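All protein chains but one are shown at their positions in the complex.
Then we have subunit A:
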């Protein structure tokens, strides 16, 4: 499994489209049982192709975050089939899922989730440590990632010394430092004011344009969703709308 290997589209029905990297077939996520049963995901079918920028929307409790965790291999479905780049994720164990996340996915969270009391550079280096990258190379790559998000010179600042927008940029640098093909963002602007939020979104758009990565983003703000090319709208664990932002958000 190498993140740099490009997929070929071997789907005869859609030969002109980019290959599908995520295919979900009839996915269920069920908590509890009997009368207390909650269907966080209730039979979701979904295909996301390489290079897409997808926003996942829906009211709270609609299953959008659950779907995101499922895509990010942080959670496994109760039933259904999830093929990630053709690999059935349902057959992987905990550590194999971890390796999948390490090599193919970068995560950004609403609350940034940086390690407190550790400086920006060390936070960005963290994924490379697990990849066994040497210290000198790690340094260089982390510095480069921080430069890309416009934080050159703030390497030694700890999260508490940075603004929310800057913290989220560190998180983006951390997500991108391993050069994953997919970026997963869970409410990336949820804790930021409008100006900062727009800054972060333009950053993501720019990175996608430069690297051709796939971005999947959960948000409840239509303004933010408009940055995406495609919007998935969830209600009660079901995918009810799927289309370009103008259609879905109208």
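Here is the rule we use: contacts are C-beta pairs under 8 Å (C-beta built on N, C-alpha and C of every residue); 3 or more make two chains touch, one makes a residue touch a chain; residues count from 1.
Here, contacts and distances are computed from a predicted model.
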| item | value |
| --- | --- |
| Candidate names "Cytochrome c biogenesis protein", "ABC transporter permease", "Electron transport complex protein RnfB" or "Aldehyde dehydrogenase family protein"; UniProt protein name, chain not shown | "ABC transporter permease" |
| Option touching the unshown chain, where A:30, A:98 or A:157 are the choices | A:98 |
| Touching the absent chain when the full complex is considered, from A:75, A:198 or A:242 | A:75 |
| Among A:85, A:174 or A:230, the residue in touch with the chain that has been omitted | A:174 |
| Subunit A residues that touch the omitted chain in the full complex | 69, 72, 74-75, 94-95, 98-99, 101-103, 107, 109, 113-115, 117, 126-127, 129-132, 134-135, 174, 178 |
